[in-house]
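Only one protein chain is missing; all other protein chains are in place.
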Amino acid sequence: QTTLETVQNRGELICGSNTGQAGFGAPDANGVWQGFDVGFCRALAAAVLNDPNAVTFVPLTSQTRFSALASSEVDVLARNTTWTFVRDVDLNLTFVGTNYYDGQGFMVTRDLGVSSALELDGATVCIETGTTTELNLADYFRVNNMSYEPVPVDTAAEAQQQYLAGACDVYTTDVSALASSRAAFAEPGDHAILPEVISKEPLGPVVRHGDDQWADIVQWTLFALIAAEELGVTSANVEELKAGSNNPEINRLLGVEGGFGEMFGLDNEWAARAIAAVGNYGELFASTIGDQTPIGLARGLNAQWTQGGLLYAPPFR
Amino acid sequence: MSDTHAQTVAFVRNEMIAPSDPPAREAGAVKWLRENLFSGVLNTFLTVVSLLIVWYALAAIGPWLLNSVWTAGSLAECRAILDGTSGACFSVITDRWHQLLFGFYPPQHYWRPVLALALLFAALAPVLFTALPRKLLLFTAIYPFVAYHLLWGGSVWFPVSVALGFVAGILAYLIVARVSTLIAVFAAILAPVFWWTFAAGAFDQTMSGILPLGLEFVRSDRFGGFLISLIIGISGISLSLPIGILLALGRQSDMVFLKSVCVVVIEFIRGVPLITLLFTASLLLNYFLPPGSAFDLILRVIIMVTLFASAYMAEVIRGGLAALPKGQYEAADALGLNYWKAQRLIIMPQALKISIPGIVNTFIGLFKDTTLVVFIGLLDPIGLSNAIRADTNWNGIYWELFIFIAALFFIFCFGMSRYSMYLERKLKTDHR
Amino acid sequence: MTEIQLDPGIDREIDTSAMKVTDEVAIQITAMNKWYGSFHVLRDINMTVNRGERIVICGPSGSGKSTLIRCINRLEEHQAGQIIVDGTELTGDLKNIDKVRSEVGMVFQHFNLFPHLTILENCTLAPIWVRKVPKREAEETAMHFLEKVKIPEQALKYPGQLSGGQQQRVAIARSLCMKPRIMLFDEPTSALDPEMIKEVLDTMIALAEEGMTMLCVTHEMGFAQAVANRVIFMDQGQIVEQNKPREFFNNPQSDRTKLFLSQILGH
Amino acid sequence: MTEIQLDPGIDREIDTSAMKVTDEVAIQITAMNKWYGSFHVLRDINMTVNRGERIVICGPSGSGKSTLIRCINRLEEHQAGQIIVDGTELTGDLKNIDKVRSEVGMVFQHFNLFPHLTILENCTLAPIWVRKVPKREAEETAMHFLEKVKIPEQALKYPGQLSGGQQQRVAIARSLCMKPRIMLFDEPTSALDPEMIKEVLDTMIALAEEGMTMLCVTHEMGFAQAVANRVIFMDQGQIVEQNKPREFFNNPQSDRTKLFLSQILGH
Partner (left out) sequence: MLLYDQRYRSITIQIFALFLLMLGAAWLIDNVINNLRLLGRTFSFNFLWQSAGYDINQRPIEYNSQMTHGRAALVGFLNTIILAIMGCALATILGVLAGVLRLSSNWIVSRLVTIYVEIFRNIPTLIWILIFGAVMAESMPAPSTFRGDDPASSMLFDAIAITNRGVYIPAIMFTTELGVLPLGPISPSWNWVLILAVLVAGVFANKYLIAHATRVQNATGIRPKTWWKSILVLFGPVILIFIGLGAYLEYPELRGFNFAGGTHLRNSFLAMWLGLGIYTGAFIAEIVRGGILAISKGQTEAAFALGLQPGKTMRLVILPQALRVIIPPLISQYLNLTKNTSLGLAVGYMDLRSTLGGITINQTGRELEGMLLLMAVYLAISLTISGLMNVYNSRVKLKER
């Protein structure tokens, strides 16, 4: 049985998510999951099942995420997971793309008077354990011949707490998460994110190795959101454009022409539904982590290639 | 004054002396103080030190507690209200207590877990108080299914069809037992297995088709907070009881092989930390099951916790068994009762009664240990406190959550331990 | 040697009318041997008990008396020889064992009542679960036997609330409820205070009067003289001497028996 | 009133040659009062015990007998009056208490042997650590007294392996090893089975024959009659009557005494 069949029979998508990272994936006060990664899952559910709410979110710690995926507990993992060689090859996972280009950075309090990560020799650093951050950190300090005192912490909330209490000088994690943490602080202005970005952290949805059809669906749902932004398709105008437009690529994307959806076992309106559910990439970004939200992230690397960013969806053709 | 002396041996008291009060320094508050607080240098020193400790503790925590805020909507608001003075911000509790207790369980259905808990006491009553009519045990037997349905909801026919499996087992046993008890045991095991694998699903579906009854379904991922601790703790302890009994019997048996298997199982489980078993549940269990048979994490945790508790339970029950005189076994034998009947009618009722305090203690320990599920991503009270702190409104709050959670656990565990002491005393003065 | 006067502790005439010994064999033990590990407890026991016989077994402590009667209902396993009870040979066969056990009642030194059950439940438990008698009927039988042992009014109490003598009588009633054809007693009075011994002996005598086949390990020589057909003396795991009570007490043959009797009657 | 016949439980002549009462005062208690909380347990006790006297104290349960003799070696503190033992007054002074305790032996109802030590070690512990006697010597003394109480062969066993009577005799030997000049007994036989009572009484009588000063709380009236110089009857914390045993038993003066004696001897 393919994953697609399983999901369709179940009538529900099971999506592995973070145990709680504001902006990316966390339950709100009513227990409804919200966030950027969560939005992607909803788009996927809309595409596959025609119901953006037919998703169960399984909160996974950084320790449990890969085995949960490997053992079919979840259909897809959308939990700010870095795409690395070992994970892709040795753990037999398939990273379908990047929905957020990130990099590891450092946050310090301004009164520390530090303006570069290279001044951090001897500092105490809070890190979340079990992530690539830990390895990057070790490498960075080693390469620059600096010493440091790691304070490993289990969850992001805990790490922030330690950092705010002054139990560590530096908090390091992906810049996006740093920004989202800082946004939640009482005095965001007192904290500075250092300019150095010490690693590449392409974050993206992951599926199991071996089911190419499912991988394609997940992959192209992501591309559909990205392409929609590039082509100017939004949740507001998607219904209208579905009637047909004179841009053949939009037509192919929205299933007016080409019959693409049927090629991988869905109907042709899959992408239209996904876009209708959460908006295009830009809308999703803006509503969850963009600069109008408390998280306040700029598009940066995550702008369309046409805007000088890295987002580049292959052509729908 | 009458001296009774060897030389004037005979003495008779004609008037009895009435009791009098002790000398002043031997009575009242003075004596109490002298004896209990200031008898000797060391004691006086200890008293002073204790008073100092109490004073410092009160001075440190008292104002903070007294000056607490209960109505703010966020930590920032709290700070604004407190305006720089030290004070607790218990508003987080007023804001989120329902999550700490029920997780994300739909609020309009809170009555369901509450009712399930209330019914639990009703179900326990006939077990604990032998004076109650034995018929009530029937309710105890169906309680798990009732509780399941109350908590999770969905079609009533699902728990019913599962329960029918057990009924099938019992029926099969009763019918075949006329021929041979041994075959009957097999029948009792096979019948429910057959029922569950072949008939239960169909039964569930047809009945739901004919008569769609049931409460609204609540998914496992909505469960959290104290509710999840209770579910895991209670199902762990009650499921572990039968397994524990079997392990204890195995360990007591004179069949060398069975005995060593039981010993290995018990010692293995007791030898590794619970957290490794929980990790096994969340990471490894899927390796040991046929491909594609992933199931609910709560269920997996309950299975592991049950195994864990079984080993401890087995040791508790073994203690109860060892306390029974050998004569009870012999009398049962001499009356012609076979092994299982003797166990059921004679040995277990007595051994379990002796073990009740131990069982309660195991339960308290297990209940406290349910907090470890936070490590595998379940939202127990501690997990939820992390989630609450991740919220922008409450980012930075600490003590108030800990105090609330700790108080919940304390009330529950302390109550249980007092109850077990009471039981212990009661059982001691019981006949014989 | 002067005639020994035993105080039978019995203050009424014993009605021997029903105490007939038949020719039917109830228990047949042939060349039976038993070891505990390498310790030879019972050595070459040969013994036949006819239906209706009342046999008293005595002997010094550790001589194997208890072991012998416990072999008869297979509370202990024997390793050589044959034990046939009521036509059923005791081998490993569980069916046979169950059959023998439901025919043979046993009363222990320490009563071994079930403390968590009432007197009545103690008495009905085995009939209901082993004999599959309906509850009502079992209770009637139980009350019948409780009346026989003269404590019907205690039926709803728990064993812990009874005196030792009463408990032992309940134990006897409990055995009788299974309607056994043979009763085994293992020092039924030795854990009792003197006043209570009489109660229990009375009960046992009443049983004898009804013609029950009885094997009784006891040192109550008055009882032996009053009701036994035969007294068996054991020492070091062997049957050393057996005889009619009168002969046995007044004219013991073996030196060991003499020594034993002088000790037991002397004090 | 007819002469009361008490079975002394003693089957030999008692040798009274050494049982001399001297004029020396061993214990002097004057106007002693004791309260437990506000409960007045001992009321105005006056009593003198001469060296060599053997005194039996009896009285109903709760009358303060145990409390009285426990005051004598300061296991309980008295709140008013004076207790002088062997010339040493018992006050809060720890030196005095130690002195008195090493002169006064005490035997308890429940033996209170030290279960983790062998019999011999039980007997040598105090001599070695309190009297600072070399071990060898302490062991010789211990064996001497163990022989006296007739259980030298048990010296290397542990208390748990002995019967009650044997344990109580060890307890007596243990006290004697400290070579006390006064012995206190608090119902030494009341936790024992009848056969064992005799063993212990024998030992106590032997002690009396050697002229030990003894205060004994007991209800063994045979013992009282055989060896006591004086019987003291207590009730409600007071000494109600005292007299020579013969007089005391046959001609009690107070009503309470009469009542008590009728109860204790009646059954």
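Order of writing sets the chain letters: A, B, C and D. Residues in each chain are counted from 1.
Going forward, contacts are C-beta pairs under 8 Å (C-beta built on N, C-alpha and C of every residue); 3 or more make two chains touch, one makes a residue touch a chain.
Just so you know, these numbers come straight off a predicted model, no measurement behind them.
Undergrad: Could you list, sorted by label, every displayed chain in contact with the chain left out?
TA: Computed over the complete complex, the missing chain touches A, B, C, D.
Undergrad: Which of B:Ala10, B:Ala184, B:Met207 or B:Val261 sits in contact with the chain that's absent?
TA: Spelled out, the listed residue whose C-beta touches the missing chain is B:Val261.
Undergrad: Decide which residue listed in B:Asn36, B:Thr94 or B:Thr206 touches the omitted chain of the complex.
TA: For the chain that is not drawn, the touching residue is B:Asn36.
Undergrad: Which of these touches the unseen chain: A:Leu135, A:Ala186 or A:Leu310?
TA: Of these options, the touching residue for the absent chain is A:Leu135.
Undergrad: When the complex is taken as a whole, what residues of subunit D touch the one chain not shown?
TA: Residues of subunit D in touch with the missing chain: 73, 75, 94, 98, 101-102, 104-106, 108, 110, 112-116, 125-126, 128-137, 157-158, 160-162, 171, 174-175, 178.
Undergrad: What subunit B residues would touch the chain not displayed?
TA: 35-37, 39, 43, 46-47, 50-51, 53-54, 182, 254-258, 261, 267-268, 270-276, 279-280, 283-284, 286-291, 364, 368-369, 371-372, 374-375, 382, 398-399, 402, 405-406, 409-410, 413-414, 417
Undergrad: By the contact definition given up top, give the residues of subunit C that touch the hidden chain.
TA: Residues 77, 91-95, 97 of subunit C touch the chain that is not shown.
We take it that only the chains that are shown with their structure count from here on.
Undergrad: Which of the two pairs, B-C or A-B, is linked by more C-beta contacts?
TA: A-B
Undergrad: From the mean C-alpha coordinate of subunit A to that of subunit C, what's the distance rounded to whole Å?
TA: 85
Undergrad: CA centre of subunit A versus CA centre of subunit D: separation in Å?
TA: Averaging C-alpha atoms per chain gives centres 89 Å apart.
Undergrad: Please tell me the distance, in whole Å, between the geometric centres of subunit A and subunit B computed from their C-alpha atoms.
TA: 41
Undergrad: Do you know which subunit B residues sit against two or more other chains?
TA: Touching at least two other chains: none.
Undergrad: For the complex, give me every residue of subunit A touching subunit B.
TA: Those in contact with subunit B are residues 1, 19-22, 26-27, 29-31, 56-61, 63-64, 67-68, 70-73, 155-158, 160-161, 164, 183-186, 294.
Undergrad: Mind pulling up the subunit C residues that touch subunit B in the complex?
TA: Touch list, subunit C to subunit B: 73, 75, 98, 101-102, 104-106, 108, 110-116, 125-126, 129-130, 158-161, 174-175, 178.
Undergrad: Could you please specify the touching residues of subunit B with respect to subunit D in the complex?
TA: The touching residues are 1-6, 9-14, 16-17, 19-23, 26-27.
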